[in-house]
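Left out: one protein chain. Kept in place: all the others.
Here is chain A:
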Amino acid sequence: MAAPVRGMAGSPSIGNTTSFQKKTRSKLVSIPGTRPSVQNGQLLVSSGVSSLDYVIGGGLAVGTLLLVEEDCYDSYSRMLLKYFLAEGVVCGHELFLASARDHPDEIMQELPSPIVDDVAGMKISEGQSQPSDPENPDTMKIAWRYQNQPRVQTALASSVRFGHYYDVSKTMEPELRQAAKCHSFYQLQETPVTTGSSPLPSPYHALLKSIQTVIRKEGFDGSTPQSKVRNVLRLGLHSLGSVLWGDDVCCKVNPAHCHALTTFLYALRGLLRTSLSVAMVTVPSHLIQNRAIMGRIIRLSDTAIALESFRGSEKETNPLYKDYHGLLHVCQLPRLNCLSSEVPDTKDLAFKLKRKQFTIERLHLPPDLSETVSRVSKAELAAGCGSTAMGNKHLDF
């Protein structure tokens, strides 16, 4: 009763993260802010949102690409990008931020501030103070033995604390922010270079060159022997594919450079695989006219999620969705060095941005198909030889 509700009864998937932790020998390099995955041993970093880490299988694997399809007004996808960068600052990773619309410094200034006390600790202390208060309206009259048990967790979280929590109403302290090394790429300020025979149009080419330079210079790909502690590079690319990147995939069904964004993602994933880096890319998929291109973009990334916000659509007034801000669709999960991927046990996920947490919850409980469900018995018509209509329906033998 007190255990958090997880998964359907009899579900064959191994989608539950356990509290089991592998004993690692010190041969494995330990980088701050990372941990090995329980399922396949990949090195994982947190995406900044612990519910999202649970949904995508424990965290983001180093060397992979997370694609976020933006919601209509780009409010929640921008928030996810800020969580990702804030997590990098707190863990001490290096950051690379590229954007075409707002200057990267503006995005960096809006990062949420980390909460120093953890949320789980606060809940335990609240629970213990309750029984001493007789007038507390939460004390239960009949089921008082269950008062101190934690409530059923609808928010998805793993039992091992991996990420951090952030307070959205406050921005990060400038000292903390400046302690992290951040490289930025602002599309408007870049001088257009002649690409020559490159298959990519100018802005994507420049961006790719810039990422390659940073990786090589800072030694993330192991080319320069690093005497200092190895670190992870977090890349945040905002709104790729939008018009301000010089790409017309959003305005036409048959764009002139239809392979520009896909070529860029292919080259980017190659760069990520050969270095200790992880990338989060947001794409305004609601503006992309050609669904085939969107399908290719999803296939070329490792993990793909889509955000659908209720703001401005008719779903806003639907009473089913009144507690949430939008739906989260998991479009693709990677199969890294193994045959099967880590699938969440439910695909009906909804998110809600609270002040101290970005929660992702199950929207509906799945239907209970276990054997013990009592079935509604059909009204048995009294059909039997010899029983009169006025006789009682109970057949006594």
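Just so we're on the same page, contacts are C-beta pairs under 8 Å (C-beta built on N, C-alpha and C of every residue); 3 or more make two chains touch, one makes a residue touch a chain; residues count from 1.
The criterion applied here is as follows: contacts and distances are computed from a predicted model.
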Hidden subunit of the complex - UniProt protein name among "Glycosyl transferase family 28 C-terminal domain-containing protein", "Peroxin-7", "Elongator complex protein 5" or "Vacuolar cation/proton exchanger": "Elongator complex protein 5"
Option touching the unshown chain, where A:Ser242, A:Ser275 or A:Thr359 are the choices: A:Ser242
Touch list for chain A against the chain that is not drawn: 73-76, 78-79, 100-101, 110, 128, 131-132, 134, 141-142, 144-145, 147-148, 188, 242-244, 246-248, 250-253, 284, 286-287, 289, 311-312
